[in-house]
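A short write-up of the structure that comes next.
On to chain A.
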Amino acid sequence: MSRFILALVLAVSGGMPAFAQDGKQIVEEAQRRARSGSQRYEGTLQVIDAKTKVTEKRWVFDRIGSHGNSKAVLRFTAPAEVKGMALLIVNHPDRSSDQWMWTPSLARERRIAMQDRSTRFFGTDFSFEDLEERDTNQFDYKLLAEESFVGTPCWKIESRPKSTKSSQYTHSILWIRKDNYVLAQIENFRNAGLIRRIKYSDIRSVQGFWTAHTTEVEDLKRNSRTVLKLEKLQYNLPMKDEDFTLQAIRREG
Partner candidate 1 sequence: MMLLRLLSWPYLKKHVLRWALTIAGIVLGVAVFVAMHVANRSVHAAFEKTVQKIAGSAQLQVSAGEFGFPEEVLEQVQNVPEVGVAVPVIESTVETGIRTQGSILILGIDMTGDRSLRDYELDSADESIIDDPLVFLAQPDSLLITREFAERNGLALNAKIPLFTVQGEKQFTVRGIMSSTGMAQAFGGNLAIMDIYALQLVLGRGRRFDRIEIKAKDGVRLDECKAAVQRAVGPGFEIDPPSSRGQHFDALMQSYTTATGVSSLFAMVVGMFIIYNSFSIAVTQRRSEIGILRALGATRSQVQRLFLLESVVAGFLGSMLGVLAGMGMAVGVSSYMGDLTEQVVGVAQRLDELAVDPWLIVGALAIGIGTSVVAAWIPARSAARVDPIQALQKGKYQVLSAGENRRRRAGAAVLVVISGVCLFFNNWKPAFYTGYILMILAGLLIAPAVSLLLAKALRPALKKFLPAEGTLAADSLIQSPRRTSATVSALMLSLAMVVGFGGFTNSIYVSMDEWMSTALNPDFFVAHSANLTNRSITFPAEVGQTIESVEGVDQVQLVRDARVIYGGTPIMVVSVETEKLLSKVKRVPLAGNSKEMHALTAAGKGAIISDGFSSMRHVTLGDMLDIPTPSGLLKLPVAGVIRDYSDLQGAVFIDRSVYLKYWNDTTVNVVRVYLRKDADAAEVKRRITDSLSGKYRLLVMTNSEVRAYVLKLMDQWFSMTYNQIAVAILVAVLGIVNTLTVSITDRRRELGVMQAVGGLRNQIRRTVWLEAIGIGIIGLVLGMGLGAVNLYYSLGMIQRDLGGLDLDYIYPVGFMSLMIPTILSAAFIAAVGPAESAVRGSLVEALEYE
Partner candidate 2 sequence: MIDLNRVSKVFDGKRRATALENVELHIPRGEVVSIVGPSGSGKSTLLNLIGGLDRPSSGEIRIEGENLAQLSDDGLTRVRRDKIGFIFQFFNLLPTLNCLENVALPLHLRNWPRKKIEDRANELLDLVQLGHRVEHLPEELSGGERQRVAIARALSVYPPILLADEPTGNLDSRTGEEILRLIQDLHARLGSTVLIVTHDMGVAAQCARTIRLRDGRIEGDNRR
């Protein structure tokens, strides 16, 4: 769970222009530029299904620490049915993250044991895998072309998981903006078929971090899409470690 949020955030964080020789270096540079000590935003998530039914949720997101050692709390604020539910994510550099969910109506937290990464994330069009932090060493990258995407020059990079890395996708294609190293689009394939497309837009600099404020995922199989909008985004706020514990999420709930 945390990885998703982190990846989301890291992926949309901006950076400075640089020269890059190969795909892997470009992706690593993009990740480096997104790195920050803490982050907070208020998110609005809209799921628009095939019948154009819209469901909306809002949350407040806090993160402390950076890549590999971060902790995050995601607390839902709307709608009423889910208000007060909270997720605590503790990342580890060497193993998969620990995740807990607090359900106020049951007055208990549960451990989330996510074992299948292709599962959709709570009814959105993101799969859990889409939301993971990418360890660049687990993928092979190939710079396919340099082309313009929505009027901005981009690198078009193909990434394929190494044989040791399991993935629901056979390969993905990434568009990374040349000007600020921000991810503009990802297309995920299974064999020749395009399964998901993630578009990043409304890219603005916040405290020097270039961040996409709108992320749109499209599930081409289900013909539905999910839009995440960030508001009140702030970086490097002073946060306390003890606010990222099970006791803390119980208390707040």
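A quick word on the picks: all candidates are chains of the complex that A comes from, given by their letters.
By our rule, contacts are C-beta pairs under 8 Å (C-beta built on N, C-alpha and C of every residue); 3 or more make two chains touch, one makes a residue touch a chain; residues count from 1.
Quantities reported herein were computed from a predicted structural model and do not represent experimental measurements.
Shown alone here is chain A; of the other chains of the complex, listed as 1 or 2, the one that touches it is 1. Residue ranges on chain A touching candidate 1, taken from their complex, read 49-51, 55, 57, 76, 81-82, 85, 101, 103-106, 108, 110, 112-116, 119-120, 122-123, 222-223.
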